[in-house]
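As you look at this complex, bear in mind that one protein chain is not there, while each of the others sits in place.
The chains carry the letters A and B, assigned in the order they are written, with residues numbered from 1 in each.
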Amino acid sequence: MVDMTLDGNAIAGLLREIFAMEMTNALGTCGSCGAVNEVGRVEVYVHAPGTVVRCPSCEHVLMRIVRGRGKYWIDLSGVRCLEFAEA
Amino acid sequence: MIKWQLGTVVELRPETPRVASLYLDVPDWPGHRAGQHVDVRLTADDGYQTERSYSIASAPEDRRLALTVERLEDGEVSPYLVGELRVGDKLELRGPIGGFFVWQATDDQAERPLLLVAGGSGIVPLMSMLRHRAAASRKPPACLLDSSRTLEDVIYVQELARLAAAGDGLSVHHTLTREKPSGWTGYTRRIDAAMVEDVAWPKDAMPAVFVCGPTSFVEAAAQLLVAMDYDPRWIKTERFGATGG
Partner (left out) sequence: MGFVSRGFRGRRRDTASSSRVPPGQYTVTDFPVLSAGPTPRVNLDQWTFSIEGEIDEPKRWTWKEFLALPSETVTKDIHCVTKWSKLDTTWKGVSVDTLTEGVETAAEFSTVFSDGGYTTNLTLDDITGHKAWVAYEFDGQPLQPEHGGPARFLVPHLYFWKSAKWVRGIRLQKEEHPGFWESNGYHVRGDPWQEQRYWGD
């Protein structure tokens, strides 16, 4: 079995590009099950056309991030709330 | 925003037959915390680029930035870093990155014992923590449980022995999963509940736990610790995955 699951630490650099801050300590609330986890603990799949971030409690998709043609496409609809400290 | 910058390779140090440490001189390096990583970007002459993340092995107190890289034979980046790269070459990187899988001797949490569990090259960010601890004035008790395939695959084996011999409250335990060398006194099996109970503190000690390695290793180790009634919030994990390199 090939295990493709990484965690939020693996996309710390990508999230810094988008949010312009360190995000692995941010707290994300799952829009499906309501679980609250540090971004460092979420499930991440990078061997795909884009980056897929899933809730470690229920596997609901929290974020989809696609980068191409000099653009980002970011779907955050699976995250109910992101809490992080001001820079 | 986080900028790409160029470091210069000042030393290459073989650690095992497949693993080497890259020592870099990075002008204006802003400093890092133990456990953080850098993104490395390689660019071919036709503009093709690819990026990977590598954990920082050096302590924040060290003069030079060190990365320790395992060469994956079917990888794209690691065979370049361990094989092609020479002293004097430039390497493009950005960092430090990461704030979750981080340990600082000055934090409040540093009062608590430190339990580090490493699978293969998962030792790298944990080594940064141990080097940082060795340089710190305040040292909580610490324990490293380090799983490798064979004896020659153990990364930093001599430095770990030196750190453990310092008598400052660090214990180092190795386990080998694919070899039982003659005269070996360490473990020779995959990490299991009995091993964790041998080396780790009971839950009342509320250790700070860092687990790093391949995905399956990290998940198995984290499950063992939770089964010992460790609070999942004490356990911080970082997964390398099975592919990519």
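Convention: a residue touches a chain if its C-beta (ideal position, glycine included) is under 8 Å from a C-beta of that chain, and two chains touch if they have at least 3 such contacts.
Remember, it's a predicted structure, so these values are computed and weren't measured experimentally.
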Touched by the hidden chain, restricted to displayed chains: A, B
Contacting the left-out chain in the complete assembly, out of B:L91, B:L130 or B:C212: B:L91
Residue in contact with the excluded chain [from B:I2, B:V26, B:L42 or B:A135]: B:L42
Hidden partner chain, residues of chain B it touches: 6, 42-45, 47-48, 50, 74, 76, 80, 84-85, 89-92, 243
In chain A, positions touching the absent partner: 1-2, 4-5, 43, 45, 47-50, 52, 54, 59, 61, 64, 66, 68-69, 71, 73-75
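Here is the rule we go by: only the chains that are shown with their structure count from here on.
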Chain A and chain B, separation of their C-alpha mean positions in angstrom: 23
Touch list for chain A against partner chain B, complex: 2-10, 12-13, 16-17, 20, 22-25, 38-41, 46-47
Residue ranges of chain B in contact with chain A within the complex: 1-2, 37, 39, 51, 53, 94-95, 97-101, 214-216, 236-244
